[in-house]
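Note that this complex is displayed minus one protein chain, with the remaining chains in position.
Right after this comes chain A.
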Amino acid sequence: MSDQTTPPIDPEDDDDRVLAAEYTLGLLPDTERTAFEARMASDADLRAEVIAWHEQFATVILDEVDEVAPSAQVAKRLQTRLFKPEKRSFWQQIWPYGLGGVAAALALWLAVSSGLITPEEDALRADLVAELAPTPDGEGLVIRADVDTSRGAVQVIRAAGTPPEGRVFELWLIAGDAAPVSLGLLRDDTSTIIDLPQEVLALMPGAVLAVSDEPPGGSPTGAPTGAVRAAGQLTSS
């Protein structure tokens, strides 16, 4: 007597060769694909079957798909994208921080002395300072940071420049070759005071402070994700 609940088994069911072909063609539903990939990781025969299908199907493409020349723009864009990177790395962005420092300091001094910025009465007793020179992405920014190591805080004064629409400024500490450490977000007004833990204070002498623009709430990854807009080295005042 036949079992009515069991569907008829077709010869292609449970055939790994067919599964491998479906996998090669990208036809497997997500769950089946994941299961197949897991099996493939530990089954050399299955991998060989998939490679064999790829080889066979690639032959069909070689024989049946016509060659079409892409526009010359593709080659040109590739050259730019691969060999002349326009977007510089984080480290390249902060490298020339020293150059604009003098100009930034002058601008800040002008801003303070012309009354644009009034340092708070309880301003920190700074023993480390940094003029954050604007990078090419940060044109117009004038930012200065004063660190009071005995109080354990940094005051960031933004004398000129604002973050791009819908972005916020985030302050980073870069000590030596270590990855940037977030110190916090800059407030909308011109001055922000951020308390610093002891382990961060210990890293500060000679380190670099940098400001990047980030989505509201700060970098989602813990590392700078937006452009570095200004950077400068901390020196004893």
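Keep in mind that, in the parts below, contacts are C-beta pairs under 8 Å (C-beta built on N, C-alpha and C of every residue); 3 or more make two chains touch, one makes a residue touch a chain; residues count from 1.
Quick note on the criterion: contacts and distances are computed from a predicted model.
A.B. asks: Have a look at "Transport permease protein", "RNA polymerase sigma factor", "Protein translocase subunit SecD" or "ATP-binding cassette domain-containing protein" and point out the UniProt protein name belonging to the hidden chain.
C.D. replies: UniProt protein name of the non-displayed chain: "RNA polymerase sigma factor".
A.B. asks: Given that one chain is not shown, which residue among A:17, A:39 or A:125 touches it?
C.D. replies: A:17
A.B. asks: Spell out the interface residues on chain A facing the chain that's missing from view.
C.D. replies: 10-13, 15, 17-18, 21-22, 25-27, 47-48, 51, 54-71, 73-75, 77-78, 81-83
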